[in-house]
Each structure stands twice: as C-alpha cells, then as structure tokens.
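As you look at this complex, bear in mind that one protein chain is not there, while each of the others sits in place.
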Amino acid sequence: MIIISQKLKNMENQEKKRTPKNIFVNGPIAPEKISKSIANHATKTDIGGHSIFLGQVRADEKEGGTVKAIEYTAYEDMALQKAFEIREDVFSKYPLTCMHIYHSLGEVKTGEICLFVFTSSKHRKAAIDACEELVERIKKDLPIWGKELVDNDSSVWKENT
Amino acid sequence: MIIISQKLKNMENQEKKRTPKNIFVNGPIAPEKISKSIANHATKTDIGGHSIFLGQVRADEKEGGTVKAIEYTAYEDMALQKAFEIREDVFSKYPLTCMHIYHSLGEVKTGEICLFVFTSSKHRKAAIDACEELVERIKKDLPIWGKELVDNDSSVWKENT
Amino acid sequence: MKVLAFGKIAEIVGNQEIEIDNLPNTEVLLGYLRQQYPQLQNMKFTLAVNKKQVSGNTEIPRGAEVALLPPFSGG
Partner (left out) sequence: MKVLAFGKIAEIVGNQEIEIDNLPNTEVLLGYLRQQYPQLQNMKFTLAVNKKQVSGNTEIPRGAEVALLPPFSGG
C-alpha cells in the first residue's frame, strides 16, 4: 500500500516536471499544422473543449505604403525561459489538459498566421480563460519584435500596447 | 457625388442583409474542415486575430459504463432561425470581420469534434469576446439535444447547465 | 395542428410528429398531452409555437406547429 502510493506520488511529480519547449516556428504557421494539432487530441477523451487563438498579419496602411509582411526576431533563450514560466503559471491556475504555443520567427506575409495558442480542458471555461490569458501574456512579456515591411521598401517597428 | 454616396449606402445595406445559413454538419467535424476554414481567411488582410472554440465529445463515466458517443438531434428550422438571430446580434455588438458556426447532427464519437465556432476581427479582443459569447448562447439557446450513448448500450440525455 | 416532440420527449411520445385537432391555447394543449402521456407530468420542457419559444399560456393559431422542447444540450 505504502509502496503504491509512493509510486503514484512519483508519477505525479514526474508529470509536473515540465521543461522549456521550443515555441518558435520558422516563417508562417501553416493551417495544416493547426488541424494536425487538433487531430492529435482525439485520443484525449477527457477533453470537452478546445480554445484556439491565431494571430494573422494585417495589411495596415502606413505612411507611404501598405504593410506586406512582418519580420519577427526574438531574444530566443529568454523568450523560451519566459514562455516556460508563463506556461507553468497558467497550468497552475486553470485545470487544463493541454497547452500549446507557437510563434513565428522570420518573415510572415499579410494574411498568414504568426501566432497559434491552443488550450484544452474538460470544461470550456478553463480552456477559454487560459487561452485569453496566454495571448495577453505572450504579447506583453515575451521578448519578440515585429518589423512591419511596407511595400515602398520602408519599415516600421511594431509596438504592442 | 450624390450618386456615388447612394451607391455606397446600397452596398452597405446589401452587405448587412444576411440570411440564415446552415450550421449543421452530419457526423463529426473533421480537423481538415477547420484548417480549410482558416486558410480561406488568408485573403482577408484586415484580420489581425482569429478565435476558435471546439467542442469535443468526452468519455464520461456513467452508471454502468463509459460514454462512447453522443447522438445529436435538433429542431433544425428553429435552430437555424435562432442561430441567425444570435449571429446578427453578435455582429452588431462586436466589430467582426467574419463569423462561422458549425454543429454536428447524428453520431459523434468520443474524441471527435461536435462544435466549431470561429470569429475573426481586426483586433484580438473583439474576436475573443465574440467567440466566447457565441459558445454560451449556442449552448443555451439552440434547440439541439445530445444523447450520450454508453458502452453498455444504455443512454443518457445530456442537459446543459 | 401539428405537435413536434424532441429529445427525451420524442422517446416518451413515441413519435417525432403528431397531428391533433386544433386546440385554442398552450394550457389546453398541455392538459391534453399530460393526460395522453402521463410521463410528461414529471418532465421539464418548454414550448415553441411556430418556431418561437413561448412562456405562460399562449394562444395557438389554427394549423400551428407546436414543439415540445426538453432542456437543450447542444455543443
């Protein structure tokens, strides 16, 4: 009895021991990556709801032209460490089954996807709230920079508000 | 000048004249349908954020067995009319570019997707808030019923709380 | 008039659709249904007249479509 409960405890601890995961994708995030990620959760039959947020590059009007792409760079080591902290924090706050974060690096054209946040839970509320919180914190706290490339060959550094 | 502004006005009105759309899908919603729907928005370069909610059938434990599927039926005419009202209402409340709602009819197995709600907007907040509101109202107001099929051949009618 | 039954109520009534003689209002209809299908007496459900949900006693137009709606459970 004691042995079994000790084993269970170890398993629990093991499960909780998560390490930083890569969140970066070179170039745009393909819609097929998203459907594949969804399909991967079909075996997790304790999930009742998934919440997904996708960031898409807008063709904003700038002085002298229209945005045609955003070029993303990051302080990668720090971003991965920070993403890990956010991840742990959000996992501890909401009863989630799964959480996935992907962010583009390099050039992403207008109309393409640059951010993919995906949370799953038994009930919808946790998945929805966690997803929204993740998006806010990713934008606010991750050292990632987007340079908007304008079609007259100028560029503008974005700034999240 | 007067003619042009009248034409613009007509276009606006035309755009606002939406009619009930079918929301029902026979059987589960395939992940590929979701990626295709996302890809279809790549040409809408005024979109900055998409919010997606997916309902997935859970293998809940019931007296005497485990849920293996949900069988959905609906009062279709009324559901489509009501979905249209909700749609118009949410469109008038949030600055959305697009909104899509799909719900399964018939049998959906555990791990499969039965609900797909998809909103897009220039800025993330409108997309996220509208998506959440749609999910709540779909569950509360649409005349759709799910019968959980248990693996001992019994069944339980679901009831949204 | 036409009465449509859904979900658990369709199972009790044994039919998705029944034709009955016109009845003047929903109170009379409910009385009739509860007599015909005693199991309905312990069931929670609402009514829609011509696809609009109603509450309280409501007039039923001639030839209307009245639906018996157990609690929704979509999504």
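Per-chain numbering from 1; labels A, B and C assigned in written order.
Methods note: a contact is a pair of C-beta atoms (placed from the backbone, for glycine too) under 8 Å apart; a residue touches a chain by one contact, two chains touch by 3 or more.
In this text, all values refer to a predicted model and were calculated from it rather than measured experimentally.
*Asks:* For the chain that was dropped from the view, give me its touching partners among the shown chains.
*Replies:* Taken over the complete structure, the missing chain's partners among displayed chains are A.
*Asks:* Looking at A:36, A:93 or A:140, which makes contact with the chain not pictured?
*Replies:* A:140
*Asks:* If I consider the whole complex, including the chain that's not displayed, which of A:22, A:40, A:81 or A:152 touches that chain?
*Replies:* A:81
*Asks:* For the chain that's not shown, point to the residue among A:115, A:130 or A:149 touching it.
*Replies:* With A:115, A:130 or A:149 as choices, the missing chain is touched by A:115.
*Asks:* Of the residues in chain A, which ones touch the absent chain?
*Replies:* Residues of chain A in contact with the hidden chain: 55, 72-75, 77-79, 81, 103, 114-115, 135, 138-147, 157-160.
In this text, only the chains that are shown with their structure count from here on.
*Asks:* Round to the nearest whole Å and give the separation of the Cα centres of chain A and chain B.
*Replies:* One centre to the other, that is 23 Å.
*Asks:* With chain centres defined as C-alpha means, what is the inter-centre distance between chain A and chain C in Å?
*Replies:* Going by mean C-alpha positions, chain A sits 48 Å from chain C.
*Asks:* If a residue has to touch 2 or more other chains to count, which residues of chain B qualify?
*Replies:* Only 55, 135 qualify.
*Asks:* Got the chain C residues that touch at least 2 other chains?
*Replies:* Residues of chain C touching two or more partner chains: there are none.
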